[in-house]
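Starting off with a structure, shown below.
Heads up, one of the protein chains got dropped from this complex, but the rest are sitting where they should.
Letters A and B mark the chains in the order given here, with residues in each chain numbered from 1 onward.
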Amino acid sequence: MLLFMSITTTAILFVPGIIVQKTGQSAWLVTLFSSPAGIITLLIIMKLGQRFPRTSLPTYSEIILGKVIGKFFCVAYALFFFTANTLIIRECSEFLTYSLSSGTSMIVLNSAIVVVAGFGAFKGIEVIARANQFVLPLFIISFVCLFGLALFKADYERLLPLWETGIQPILLNSVAPASFFGEIVILLMLLPVVNKPREAWSKGLWTIFTATAFLTICALMIITVIGPNLSGHLLFPLWNLAKSLEYGNYIQRIEGFIFFFWLTGIMIKTTLFYYLTCFMSAQIFGFKSYHPIICYLAPLQVASATFLVSNTIQFQNILGKYWPPFGLFFEIVLPLFLLLVAVIRKKGVGGSIR
Amino acid sequence: MKRKIMQFCLLILLLSTFFISGCKKEVEDLAVATMFGGDYVNVNGVDQFQVWMRIMRPSDTGKQDSQQKDGTSSEYLISATSTSMMEIISRLMIRLPKTPFYGHTYVHVYGARNAQENFPTQIGVSMNNADARGGAFLLVTKGLASRIIQLQPSGTTTLAQQIKNQSERIAIDKGVACGITMNEFSEWLLSPDRDALLPEIEPISSVEGETVPDSVIVQGFGVFREARLVGWLDKEEALGYLLIARKLKDVHIAIPFTINNKSLGYYLTGSKSKINFTITNGKPSFKIKIQTVGLIPETGGLDITPDQIKPLEKLISDKIREYPLKSIAKAKEYDSDFFGLMQKIHRYDPSFWQEIASKWRDTFRQADVEVEVEAKIVGSGVVSKSFNSLSE
Partner (left out) sequence: MIKKLLTKVLSRSSQKIFKTPQDDTQETRTLTSDIDTNLQILHDFFHLCEDIVSKEFILNLPTSTRSFIIYADSLCDPVMINESILKPIMQENYFQVQEITTMNASLPQIILKRILINHQAKPVSDIQQLSNFLLNGHLILVIDGYSTAIAIAVQGYEERAVNEPSSEQNIRGPRDSFVESLPTNVSLLRRRIRSSRLKYQSMTLGEISQTKVGICYIQGIANDKIVKEVKVRLNRINIDSIMDSGYIEELIADESLTLFPLVQNTERPDRTAASLFEGKIAIIVDNTPSVLIVPCTIVSLFQASEDYYNNNIFATLIRIGRFFAINIALIAPAITVAVFSNNAELIPLNFLTTVAGARSDLPFPISIEIILMELTFELLREAGVRLPRTVGQAISTVGGLVIGQAAVTAGIVSPITVIVVSITAIASFVFPDYSLGTSIRILRFVLIILSSFLGLFGIVAGLMVILFHLCGLRSFGVPYLWPIAPLSVRDLKDTFVRAPWWAMSTRPSLTTDKESLRQASKQGPTKPDKEVNDQ
């Protein structure tokens, strides 16, 4: 469930804007095509987990690759999580600046997010998971309401023609959301602590399917209600959608309601990533507990979220063009590499020499 | 030591109160703009944008009611002129005693010249505002928007509210126009396969016959071609557009017709339309089928019997058929496809669209459009036998 939450929340915000720009009304197919990326990632991670039950990534990467390269590997992963987190925080504050809190400066917003995320990370993964369980139904309910209301205003003809631009742009553009799906790679870190590792495979698949469904429905909604041409021009089409749904005089301004739950979802995702970064760094450097790292990382994170990306346009560019390959590299290529090396060197359970 | 800590905390609390009251936009500090008017005028030989806004004056609950009914308006106007939109906004804001707030700007009125020449800039700026609502109504007027925005309606609602009501319900109820929201309009503007249109708003006097206008009427449409205003549709052509392009429900459109020098009225309560097309020799031909439902309350003295219904329906259908034909003719004259006919081709036959994509307007002009109307009479109102028998 955590995975579902983490992927859908931010994906919903940015992805539709990017894809619809390129592919117009076939955008909803794009999301369908990006799900295989998630499935592949899941497969690789499960295999790795089967080979090394109950050990975490730093430990078994050392086993597979040897001490130095293994540590290097883990540092790379820690950096990956760190950057991912930075991007998420930035996404969140961009959204906030645009939508409701336009007066507040970026630094204040970022620090607030980091403080909350730090507090959650401090409490540990179990707390994060439980908070997620609490928030997830609310999140789903609010979106179902949104879908329901949007149905009345949907104009289905806007979905046609289906294959206008041909299949190639669709595939090309599915790379962007694929990187979001690949965030399942966080399962790499979480697998040792999952209670029932056997069920993780089916649950992971479930997550991917539901996340795909969610994103697809979102894309569908945006296209049918706002229209393929306009949504490509907007930065946050879903926000515009929520604002434009008004019925009579009483159902108005529902965006406040939706915003509320959306934001809680994003917070949980940030907390999770923050926790992973700290946890991983602690394991790499051999600290006993990851609590001090949270405090050291916090200002770093705020600073990077505020200053590393100088403006929204650059941010959109990064998300659209540079992050997907970078993300996919870490999500698919590296675990694959790890798995292959493990197979070749016959390490872990399932291999013969240990 | 404890006391020192207490004092420190108190200090922090006090400081925080300063912090709190400083930089936020409190409700009473807002200047709520309810209506926006954009013009393009010639001032001292230089073409400039002129922007007008109606700002809400907050009502005082403490004052007596009688004072408000006196005629002190609950809104006031501000305006500014400049060559660039951004400069206008800053000039406007200087004039305001409070922070402007656009979250309730439901009505945007654009002058004709503005719409003819500079629309994309205006729309872009409007939509970019964080508070802007996609559901705001856009309208065009033949003259200057400032004329509209300066009117003081004598009813109890504000001008913006009145226009909003008219766009949302009343215009389409009477079949003379319909409200187009900002989202819809932008979508049309950005579509490569259709043109946009906006309802037309004109000042009018509430008592018919008087010359001084004090109210507005939303009637007719302004037709756009690409991003420019090119023409107008009058009442009947507007009805034609509505019949073709919209599904009407729960409306009350009066369509008069005559039989034997007696004038009857067909009250249209709903209509549906279906657009089909066939491509022959690279030329599309459209077939539009309209089905309407209605009553005949004004029978001109005739008692309607069942066998008279069919010929009446035929008569009515013929009469109704005139409207869409008129608007299609106008569309071809303005060279703008605001019905979405070509969009239908794009959606259902994309390969053909690819061929004609570069010259779709010409194709539209040459296309045959056939309209078929099927009017149904559901009843004749509650009064089944007419009163006119008394006068005979």
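Criterion: a residue touches a chain if its C-beta (ideal position, glycine included) is under 8 Å from a C-beta of that chain, and two chains touch if they have at least 3 such contacts.
Treat the numbers as computed from the prediction; the structure is a model and nothing was measured.
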(request) Taking the full complex into account, find the residue in B:M56, B:I149, B:L341 or B:A367 that is in contact with the omitted chain. (result) B:M56
(message) Can you say which of A:L79, A:A112 or A:A303 touches the chain missing from this structure?
(response) A:A112
(request) With the full complex in mind, choose from A:L263, A:A303 or A:V343 the residue touching the hidden chain. (result) A:L263
(message) List every residue of chain B that touches the chain not included in the displayed model.
(response) 16-17, 19-21, 24-28, 30, 32, 34, 56-62, 74, 101, 103-104, 131
(request) Would you write out the residues of chain A that touch the absent chain, in ascending order? (result) 96, 100-101, 103-104, 108-109, 112-113, 115-116, 119-120, 123-124, 126-135, 249, 252-253, 255-256, 259-260, 263-264, 267-268, 271, 291, 295
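Here is the rule we use: only the chains that are shown with their structure count from here on.
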(request) Within their complex, state which residues of chain B touch chain A. (result) 23-25, 130, 133-135, 181, 183-184, 186-187, 190-192, 346-348, 350, 353
(request) Quick one: which bits of chain A touch chain B in the complex? Just the residue numbers, please. (result) 98-99, 102-103, 157, 160-161, 163-164, 226-227, 229-230, 232-233, 240, 243-244, 246
